[in-house]
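Only one protein chain is missing; all other protein chains are in place.
Right after this comes chain A.
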Amino acid sequence: MEAPPVTVMPVTGGTINMMEYLLQGSVLDQSLESLLHRLRGLCDNMEPESFADHELVYLLKGQQGNPFMLRARRSLLHPTAPWHLRYLGQPEVGDKSRHALVRNCVDVAASHSLPDFLNEMGFRMDHEFVAKGQVFRKGAMKVVVSKLLRVLASGNTENTEPMSLSYLVELSILAPAGQDTMSEDMRSFAEQLKPLVHLEKIDPKRLM
């Protein structure tokens, strides 16, 4: 009796390659209220969702230069909710005229044994932070206004301090690869938030 064939490549199922379109900016604490008011008016009318998340970033160092980065995120407000694991690829260096940062994005949910699992796999936690803020939605677009807090003692999310006096504002859309009309919508939405916030395409490599 023959053993059933074992596939060499992992079975990926029918997942579509999702890309994340991203624009980022920041707003000072004192102007936060006006920004929230404006977002409440512009975005879909629903109660703004608050969130408090603890994000851990894991790196796997390989033979080559670039380490492989995975982001594990859990909610501090809903401790029993599953963890969220995300991979973000390198930003696509397409044409410069594209208004948003485009990168490959893979999201999965994971159980609470995720940190141990990643450690066993060989990943090491590089840094962690807590993000607290609100999420707004407009159609497919998602606006996240969050305060980044530095975790002072590793693993202890009670003891945190704000990283700066500003809130990070991110406008993002998750779409299948190939749809480029999103960046136009994002740009017109970003125009409506000026001059409170300047949302722009910021290349993280430039800030290294």
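Some observations on this one:
Here is the rule we use: a contact is a pair of C-beta atoms (placed from the backbone, for glycine too) under 8 Å apart; a residue touches a chain by one contact, two chains touch by 3 or more; residues count from 1.
The definition used in the following text is that contacts and distances are computed from a predicted model.
Look at the chain that isn't drawn here: its UniProt entry, checked against "Serine palmitoyltransferase 1", "Mediator of RNA polymerase II transcription subunit 8", "Acyl-coenzyme A oxidase" or "Presenilin", names it "Mediator of RNA polymerase II transcription subunit 8". Within the whole complex, the absent chain has one touching residue among A:59, A:110, A:135 or A:174, and that is A:59.
The omitted chain makes contact with just one of the residues A:19, A:151 or A:173: A:151. In the full complex, chain A touches the hidden chain at residues 3, 6, 24-28, 30-31, 34-35, 41-45, 57, 59, 61-63, 67, 69, 119-120, 122, 124-129, 148, 150-151, 154, 163-166, 168, 192, 195-198, 202, 204, 207-208.
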